[in-house]
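I have a structure here, written as structure tokens, and I will follow up with some questions on it.
Just one protein chain is left out here, and the rest sit where they should.
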Amino acid sequence: MSSFDDPLFRVYAISAASMAILMASQAWITVYRMTKVKGGFRSPEDVKRSPLNPNPSPEQVQPNEYVERSRRMHDNHTENIPLFLVVGLLFVLAQPPLWAAQLALYGYVVTRILHFAAYMTAQLHDVRAAMWTPGALAVMAMAIYVLVSAI
Amino acid sequence: MSSFDDPLFRVYAISAASMAILMASQAWITVYRMTKVKGGFRSPEDVKRSPLNPNPSPEQVQPNEYVERSRRMHDNHTENIPLFLVVGLLFVLAQPPLWAAQLALYGYVVTRILHFAAYMTAQLHDVRAAMWTPGALAVMAMAIYVLVSAI
Partner (left out) sequence: MSSFDDPLFRVYAISAASMAILMASQAWITVYRMTKVKGGFRSPEDVKRSPLNPNPSPEQVQPNEYVERSRRMHDNHTENIPLFLVVGLLFVLAQPPLWAAQLALYGYVVTRILHFAAYMTAQLHDVRAAMWTPGALAVMAMAIYVLVSAI
């Protein structure tokens, strides 16, 4: 495998680690929001009295939009980021030109951070879509490059 | 790592890229379907007036089965394909016989494409289950092979 000394692999490792940190952070945002509103839980046992939930109530398992937004964002990361992480690795192993790797991988990272910001602040659907599209195209292009290289 | 010259790795790269393309395509199918029915959205801000949504209405965030089918399919890809992508990579790194890699990886790809077709066209649950099962068994078998190789 390309090691951390290989410029192509480093572009990948920087991009992959950044996206992993973003996705991992979303879970903590959900935890923060559930803690703040003391609700937005999902399992029946989450409305039992416990040290962290001394005053439970049935409404705590009702959907709470403040929490649900973070869950929808997490779902969006889950649909997109693991696929990016694997496709990006195969792409750099296929030895593309460095500029192509920088464009696809850093382009993905930048637009996905903008997508995160747009979703978090409830921008118009159009804005969110515009920030999702470049990353979706980058993953598709990288996957096709890998397929063609392997055939 | 096995490079693209290694026959085992090429079987993996072809399979992985094919499944990545399938999964990435599902998002575009959802986008197409949302655009066609002008609905099936999920966030409150998606019913604000915007250039792409000049005549918004509250029903646009109601679940729409035509869109929901594509979302369920995407969820199914998300549950299955990233796991396959990583397990398949570890499997070929464990140096199985080439025929075993071809059977597990190409078998996964073929049955998952049939599963996609069955789900898209709303075939009986039995058909969908029959096309899901070989891939699920292949992933389990590859993961056990990796575990045994590593211990």
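Letters A and B name the chains as they come in the text, with residue numbers starting at 1 for each one.
Assume a contact is a pair of C-beta atoms (placed from the backbone, for glycine too) under 8 Å apart; a residue touches a chain by one contact, two chains touch by 3 or more.
The model shown is predicted, which means the values in this text are computed figures rather than measured ones.
On the side of chain A, touch with the chain left out of the figure occurs at residues 1, 3-4, 10, 13-14, 16-18, 20-21, 23-25, 27-28, 31, 41-46, 48, 50-53, 74, 78, 81-82, 85-86, 89. Not every partner is drawn; the one left out touches chain B at residues 1-2, 65, 69, 72, 78-80, 82-83, 86-87, 90, 93-94, 119, 122-126, 129, 136, 139-140, 143-144, 146-147, 149-151.
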